[in-house]
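Note that one protein chain of the assembly has been removed; the remaining protein chains are unaltered in position.
So that you can tell them apart, the chains are marked A and B in the order they are listed, and the count of residues begins at 1 in each.
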Amino acid sequence: MSDISIPPAMHKNTPRKPRTRILRSKGDYALEGFCVIFVGIFAVCCLIPFLYVFFVSFMSYNEYLANPLRIFPREFVLQAYRQIWGYDLFRSGYRVTLIITVGGTALSVFLLTISAYPLSKPHLKGRKFVMGMILFTMFFNGGMIPNFILIRNLGIHNTLWALILPGCISAFHLILMKNFVRITVSESLEEAAKIDGANDLRILFSVVVPLLKPAIATMIVFNAVHYWNNYFSAMLYVSSRRLWPLMLVLRELVVEDTSMVSPVSQMLTAESRSHPFTLRMAAIVITILPILAIYPFMQRYFVKGISLGSVKE
Amino acid sequence: MDSVTEKKDARNRSFVYFWTNRYLYLLLVPCVVYFIVFNYVPMYGLVIAFKDFRFSRGIMGSPWVGLDNFRHLFGLADFYRVFGNSLMLSFLRLVICFPIPIILSLAINEIPFLKYKRAAQTMVYLPYFISWVVIGGILVNLLSPSWGIINLVIRNFGGEPIFFLGSSSYFRGIALVSHVWKNAGWETIIYLAAITSINQELYEAATIDGASRLQRIRYVTLPGIKPTIIILLLLAIGHLMNNGFEQIFVIQNNSNLQVSEVFETYTYRLGLVNGRFSFAATVGMFSSSVGFILLLTANKIAKLLGEEGIF
Partner (left out) sequence: MGKRILSMFITVAMMAMLFAACQADTPAAGAGDSSAPVELTAVFSINPEVVIENNPIFAIIEEKLNIKLIVEAPPQSGYGERVRMMVATGDMPDLLHYGADIFATQWAEEGLLLDVTELIANYPNLSANVTMEQFGDCIFLPDGRIYGVPRPNSYDKWGFLINKKWLDNLGLEPPRTIDEFIEVCRAFTFDDPTGTGAVTFGASLHGNQTSLDSGIWHLQNDFLSMAFNISSWHHGMPDVDGSAQLRPLKSGYADYMQLVRALYEEGIIDREFVTHSANENQEKFAMQRVGIIGASEGNYIPNIIERFGLELDDYIFMPPLVRSLEDRPQYAMPPSCWMAYYVNANTTPERQDAALRLLDFANSEEGFVLLQMGIQGVHYNSYDIVNRTVDRAPEQLAARERATSNNFAMANAFEGRPPLQGGATPEQIAKWQVEAGFADSVTTKVYFGFTKMLDRIGVEFPDEVMTLNSLEVRYITGEVQLPALLDYISNTYAPRTAAIAQELADFMAANPARFVD
């Protein structure tokens, strides 16, 4: 396919030849073109349903019923948003969710970083045991009842801690983070720091962490989304409605999820607690917008320009 | 590290080792404590799979029934069909859905226009935030034989409308496509972060050597993200027994039940009507054990092939 044939010897650090002019071959252009089109089509497929959700949330329910396939509303109405805003629990839920998302994410990412670093050291004794122990928890857990009893015995039942601590260190995230440390940090760099007399703590915070920015940004996104979306802890560990996070509140107020609940709950919610489709769409928009607003600040750490620029023309 | 010439006290030696690495161990303490408290303290709950749970007596006080729960599980007439459905679907997921985020990430990474790249990456992860219940609703509207857009197109081209959701032959396709739609973009985050972590000098070197874009992907990017791919692959193999409840539940109905019934939905139905509180734990233990063994085996194979593996 490519018209340039070059031996694959580029793993070694060949000396830099500045002033080399980079010519993109026809193959390169074709590849770029393919990527632009392929990603573009995928992105549009993802965007259209979301646009539908977005616009329907601004429709009146009657307009939706009259023409469910219409994408662009004839007139924008805020009916659905006003209704959601009118609920007391919506505001308290927003507050709770902000607190647990910010606090929980900070705590998780901090713990993930300091734990992943020692676990990435191949020579560290006991590392395998700890990894095995962590991996085991991905498959086996005690179930709801012992977890509930634990939360109660720790005295954090019905507190914000009950929403932050369970799931704070996810085994999956820890494994990912450890892998990121492995692939990012080279031993030589650390050895150099060691010779300068730095201890492991210093190396972690002044050498390793700055290199880990893409990984940390990823973990911030993952954990923030985890806390943002989590309603299950609150369903089990919190008895006061004032501590319900946003997701649980929206689930209760808006989502007529008859399909996901037991017949018992179906009977409970049978009483005129069914909500217009437009309200559900508004709930989705409310859920996504804050994440969408924060995302670019994290995205710049892992979606970067191609490093062609380092070679001067 | 250093060669031992004299015979020293072994205890002393391990103390020295520990002392040299004291900060590393210190860093591990919170994590180990966390996993012990939040995962291992409640682990006694696993015994519920071997008990006949009584509400008045709690987990420890309930009578032991040995392997009765497992015998009941393996004795269910539909068990083997459901087992087959589960494995079939998750195997297809592994083969079809697993590589797509990798291809997508590589493609995103090769886009030369930074703004386009970021906008596109933002768009592809959006569906992750739409819950399965809502996706189920969208699918019904989209695939409806009477009013859905897809069948509208089919009819305009003179075809017969297809009842996608009402036929078992389309179930797996719908499950796979909707899975990719919802998750592929989200999963690109991991791979893109891994690509960004690759030492930039390698790219420069490759460029100077005159490598084409395709060659750079092949000889720099792919080897750079290989450890990440392998870890995610191993975890995916470990979860071959799981299909996720919510997705299957929203596209399942009695007309495709023959192929759509998987472990999660099957035990959910049974749990609601048969009142066996221990049953979910039994099924969980069965599928976790299988998954864990699969993972350990796959990990071993990866190591034999010279890869790093998970641990």
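One rule holds in what follows: a residue touches a chain if its C-beta (ideal position, glycine included) is under 8 Å from a C-beta of that chain, and two chains touch if they have at least 3 such contacts.
Here the structure is a predicted model, which means the values were calculated and not measured.
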{"item": "Among B:112, B:166, B:210 or B:227, the residue in touch with the chain that has been omitted", "value": "B:166"}
{"item": "Absent-chain contact - pick from B:21, B:144 or B:242", "value": "B:144"}
{"item": "Touching residue (missing chain; options B:27, B:89, B:124 or B:270)", "value": "B:270"}
{"item": "Chain not shown: contacting residue from A:77, A:133 or A:209", "value": "A:209"}
{"item": "Contact set of subunit A toward the excluded chain (per top definition)", "value": "61-62, 65-66, 68, 87-89, 99, 102-104, 106-107, 110, 113, 144-145, 148-149, 152, 156, 158-161, 164, 205-207, 209-210, 231, 234-236, 239-244, 248-249, 251-253, 255-274, 277"}
{"item": "Subunit B, residues in touch with the chain not shown (by the definition above)", "value": "53-58, 76-78, 140, 144-147, 163, 165-167, 250, 252-255, 257-258, 261, 269-270, 272-275, 277"}
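What we mean here is this: only the chains that are shown with their structure count from here on.
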{"item": "Separation of mean Cα positions, subunit B and subunit A [Å, integer]", "value": "15"}
{"item": "Of all residues in subunit A, those that touch subunit B in their complex", "value": "1-2, 4, 6, 8-14, 16-17, 20, 22, 24-25, 27-28, 31-32, 34-36, 38-40, 42-47, 49-50, 52-53, 68-69, 111, 114-115, 117-119, 121, 123-128, 130-143, 145-147, 149-150, 154, 165-166, 168-169, 172, 174-176, 179-180, 182-184, 186, 199-201, 204, 211, 214-215, 217-218, 221-222, 225, 229, 255, 257, 259-260, 262-263, 277, 280, 284, 287-288, 291-292, 295-296, 299-308, 310-311"}
{"item": "Residues of subunit B defined as touching subunit A within the complex", "value": "1, 17, 21, 23-28, 30-32, 34-35, 37-46, 48, 58-59, 104, 106-114, 116-131, 133-134, 136-138, 141, 147, 149, 181, 184-185, 189-190, 192-194, 196-215, 218-220, 223-224, 227-228, 231, 235, 238, 246, 249-250, 272, 280-281, 284-285, 288-289, 291-292, 295, 308, 310-311"}
